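One structure follows; several queries about it will come next.
With one protein chain withheld, the remaining protein chains of the complex are depicted in position.
Chain nomenclature is as follows: A and B, assigned in order of appearance, with residue numbering initiated at 1 for each chain independently.
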Amino acid sequence: MYGNAYIETDGSKVHSILADEDPIKLAEFEARIAAGDKIEPKDWMPKEYRKQLVRMIEQHAHSEIIGSLPEGTWITRAPGFRRKLALMAKVQDEVGHAQLLYSAAETLGKSREDMVNDLINGKSKYSNVFNYPAPTWADSAVIAWLIDAGAIVNQLANSKGSYGPYCRALDRICAEESFHLKYGHDNVVFLATGTPVQRQMVQEALNRWWEPIMHFFGPPDKASQHSEILMRWKVKMGSNDSMRQTFLNMYVPKIWDLGLTLPDPNLRKNEESGQWEYTEPNWDTFKQVINGNGPCNKERLAVRRMAEEKGRWVRKALLSKSDAYVTPLA
Amino acid sequence: MEFTERHVEGLKELLYKMADDLLIIGHRNSEWTGLGPMLEEDIAFSSMAQDKIGQSLALFELLHELGESDPDTVAFTRNAPQFHCSQLVELPIGEYDFSMVRHFFFDHAEAIRFEMLSETVFEPLAMVAKKFKGEIKYHTMHADIFMQKLAAGGEESFGRMQQAINENFGLALGMFEPGDFEAELIEAGIFGGEAELQQRWLDKVVPLLTSYGYMVPSVDAVEPAFGGRKGVHTPNLQPLLDEMTEVFSIDPGADW
Partner (left out) sequence: MKINSLDPRISRAELDDESKIGELHGSEHFQTYEVFQQIKRGTHHQHVGNVHAPNAEMAMLFAKEQYCRRGAAVNLWVVKTADVFVTEYQDADIFETTEDKLYRDPNSYKVMDRINAFKARTNNA
């Protein structure tokens, strides 16, 4: 589950991004991408392409493993067999997605261990939404439906990107996310059409999650030469605002259909422009949370540290000293 | 032969203890999901936990056909004294050594129990036993490989695993606590009985553990942790149930 990448665009460096790249190789590389062909791990690629891809795929992988935690909050408490089994499978899938994505990022030369270290030491980012708590069962339902829906919008776009291993991972991930979306929708529908207590629970969860969901796609893009290059290289596949629009267009009607409300009085579709109008979420809050000051940042990382620490003796016992690590193939 | 009331009682007792065992161990093992020692193992262990819950559901459905309440009601509204699981399965997950040893002990017992039940005269149960044969085969394969590799994984690993074997052997034997209808179940061809199951289990796990290099406690020297089948549990079960049913009990009549 992943929204848009937090690509750092440092204006002063833009001119130097391509300065020391071999112009002939660069032209071949760009021609390949323009022709709709994929880049594979051992291909020549600009340093900036590698750097941004590692950053993005790694953030995506972290978002999956950390993303298993808010819903994991309810894994021991899911009501009834059907929900219990489905939630277990759903959280498991997130772990599986992390595995696929770490592998894809590894093909670019950064080991899984280095990525995990950067995560638990707070150096790498992950999707902001997972720094929010899931205080009720309905929160887990809203996450499964709407965060996964948002993730699919982003991931379907990214699966058309230029880097082969990332595309392959995303194809598998999108197929699994469609189960999540169905499960989440089913779960929300049961609550919204259930008893008054259930209905209130899901409405409150929706109110809590609306701003994080609006944040999920990232702040409005600033036009820059850097992001132009990343679009041309098919690293970034769409603007944050256009993905947010796609999401609103697909899901707001479904939410309203259930008689649920959203905590934004300005939210409406402008029938003339076809665009959704909304109140900008508070982007200062977004920055605060990204920089480690969200309600659950500390807990999320502490839990990952605990998991790595508890597993240490198992991994150590199983390691074979004679076997050297090599980068996975594809 | 025609089933008497005692045969049906015995069958239900058997189904309850199996279903409860599977529900509780599946629930416990699901606690590792997202927190496992490595991503790939996290996924594998979670699948097995799901399998256990699914198997338990199939058995609760058989009970429902025999006149008991529906699976959700039975699983999510009883208290500890009404549960028939063995004490082994209710203990917290602890460290991976304990979880792995419990998985090995339990899954071999389950594999043999289901193998015995694939011959039962109660046809619906035989079908359930056959249906899950593949799942359980993978579970024992997984347990065997981990027990073997962790035995060979150096001093700390071997020590942890050996200690977990020693400390939990009595709890494992508690799985074979005889029920009130052993003779009836055997006589009717429903189930070969706990004594036979225990013997076949020992014949399987003792040579395996020995071949991996572990010492196996002597059965005579260990007190089996009985009680679970009769509703006598460790203090761990009721809090587990309170947690598991927290949402369901907000409104047990609601559709969740």
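Here, contacts are C-beta pairs under 8 Å (C-beta built on N, C-alpha and C of every residue); 3 or more make two chains touch, one makes a residue touch a chain.
Just so we're clear, the structure is a prediction, and the values are computed from it rather than from any experiment.
For the chain that is not shown, the touched chains among those present are A, B, taking the whole complex. Considering the whole complex, the residue from A:P46, A:G80, A:G96 or A:G150 that touches the absent chain is A:G96.
When the whole complex is considered, the residue among A:I17, A:M56, A:L69 or A:V188 that touches the unshown chain is A:L69.
By the touch definition given at the top, chain B reaches the unshown chain through residues 31, 35, 38-41, 43-44, 47, 92, 138, 141-142, 145-146, 149, 243.
What chain A contributes to its contact with the hidden chain is residues 40, 42-44, 69, 72-73, 75-77, 96, 99-100, 103, 106, 111-113, 116-117, 120-121, 133-135, 168-169, 172, 298-299, 302-309, 312, 315-316, 318-320, 323-330.
Rule of thumb we're sticking to: only the chains that are shown with their structure count from here on.
Taking each chain's centre as the average of its CA atoms, chain A and chain B sit 37 Å apart. Remark: chain B residues 27, 30-31, 33-43, 46-47, 49-50, 53-54, 57, 60, 71-72, 75-76, 95-96, 149-150, 153-154, 156-157, 160, 243-248, 250-251, 254-256 touch chain A in the complex. Interface residues of chain A facing chain B in the complex, by the touch rule stated above, are 65, 68-69, 72, 74-81, 83-85, 88-89, 91-92, 94-96, 98-99, 102, 137, 190, 194-195, 197-198, 303, 306-307, 310-318.
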